[in-house]
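A single protein chain has been omitted; all remaining protein chains appear in their positions.
Moving on, here comes subunit A:
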Amino acid sequence: MVRLITHNLLACHAKGCTSNNFPLQFQNVQIELKEAEFNPTFLETFMPKLEWKALVDSAKEASATISRYILGNTSLPLEQPEMLDEEFLKNLHHVLLEIHVEEGIMICPNCKHNYPISNGIPNMLLAEHEIG
């Protein structure tokens, strides 16, 4: 699956593409929602690693593809908050761990390399001449 947690860790690794190679931009995505167990301790520990803007942007991209009614609440504050209340953590949990991108493409913002997602599995393989 490509949940937004995984998307937030991925970067383009094509030959010579070493800056502005993250976050990959979603295109033509199909999304499934699956409930996941809520674990606030995990979220609080993981949060400092998040690229916040990338997460907010990809949540917006994802929610643009299907109706908000189905997707639930994906509204995250533009800045990562300092006070973590339950409501915020639940939203974060939903965005990070319950939105599954099943089909689509991820495009490098720098070199425009396309990484396809099929059946929830992102193809990060490169052709031999593209390997750095």
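Operating definition for what follows: a contact is a pair of C-beta atoms (placed from the backbone, for glycine too) under 8 Å apart; a residue touches a chain by one contact, two chains touch by 3 or more; residues count from 1.
As a working rule, contacts and distances are computed from a predicted model.
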Name under which UniProt lists the unshown chain, selected from "RBP11-like subunits of RNA polymerase", "Rab proteins geranylgeranyltransferase component A", "Ubiquitin-fold modifier-conjugating enzyme 1" or "Methyltransferase type 11 domain-containing protein": "Methyltransferase type 11 domain-containing protein"
Chain not shown: contacting residue from A:Cys12, A:Val56 or A:Val95: A:Cys12
Touch criterion as defined above, residue of A:Lys34, A:Lys60 or A:Lys112 at the omitted chain: A:Lys34
Residue ranges of subunit A at the interface with the undisplayed chain: 1-3, 5-6, 9-13, 22, 34, 36-37, 39, 41-46, 49, 51, 100, 115, 119-126, 128, 131
